[in-house]
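Left out: one protein chain. Kept in place: all the others.
And then chain A:
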Amino acid sequence: MTDYEARLQAWTGRELMAPRFGQDAVNVPMIRHWVEAMEDDNPVYLDEKAARATGRDGIVAPASMMQAWTMRGYAASVRPSNTPSAADELTELLAEGGYTSVVATDSDFEFHRELVPGDRVSVEETVESISQEKKTALGAGRFISTRKTYRDANGDVIATQLWRILRFRPTEKPPEKPLRPQPAINQDNKFWFDAAREHRLVIQRCVECKSLRHPPGPCCPQCGSFDWDTVESTGEGHVYTYVVNHHPRHPAFDYPLVVAVIELAEGTRLIANLTGVEPADVEIGMPVVLDWIDPDPDLSLPAFRPAEKKDS
């Protein structure tokens, strides 16, 4: 067991909060505020007659108010005490382990009797267990289970509460990037995007006159033939022109974004992104070679990076 683990586990069974009475006795005005806010119209909380009709001695407080009677109130939340409590100590120890975030996960109550106006309620809390580090959707963390015991003025138990929180290390999940704008695929361009998915840059070729064309189309503007096939580009070319986009920003891209018109060695041009080069270093005429980017599960696109300088 590491030292840290030992320090944590030393808390098991320790008192987190000594018995402490709530500021006010159980009272009708607070009950009224609660049931109005909760829209709970059970008459046993406010109507003496109705309460007696159920066999009770008079009105009772809603069970769900148990914690409310012992809360420390507004002043304590905005002007907390300067003296660190045991709970503060444990929080600090968990923060030392990186568990800086918190979420409540469980609250299991067991009620022993109903509260009636005039009851004074105290609460005390002890640590039941601190789990090993668990991987959760929120991040790696530890479950802290405590038992809160609620008593009346005589010290008799009114309710117990098993309380569990997760103290966790928030995962630094980068926000999920939306997909790039998808190409509109139709019968005239599908072959090109299909080939791209296999990382093949193809150029449409007229079967009759052998001229190349891009963007593709169903008919050869040179000879009028509807018959075509493709050739695979060597992937060599140069930057014919380019832009550096700043605004507006589409969430699928990183900015500044370089988009270029590449003139391939085969003579056709295409629009593509550049990789491996800073925007300021891009130049018209710069030799480039084919690269591939797979930005989305179903989309691969040709990109180009500066060609290695050839030794002559």
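Keep this in mind: a contact is a pair of C-beta atoms (placed from the backbone, for glycine too) under 8 Å apart; a residue touches a chain by one contact, two chains touch by 3 or more; residues count from 1.
Please note the rule applied: contacts and distances are computed from a predicted model.
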Protein name (UniProt record) of the chain left out of view, among "Carbohydrate ABC transporter permease", "Metallophosphoesterase", "Protocatechuate 3,4-dioxygenase subunit beta" or "Lipid-transfer protein": "Lipid-transfer protein"
Identified contact with the non-displayed chain, of A:V60, A:L166, A:C220 or A:L270: A:L270
Residue in contact with the excluded chain [from A:R72, A:R197 or A:H250]: A:H250
Contact partner of the left-out chain, one of A:G55, A:G155, A:P221 or A:P297: A:P221
Residues in chain A touching the chain absent from view: 180-189, 193, 214-215, 221, 240-248, 250, 252-253, 256-257, 259, 261, 268-273, 279, 284, 299, 301
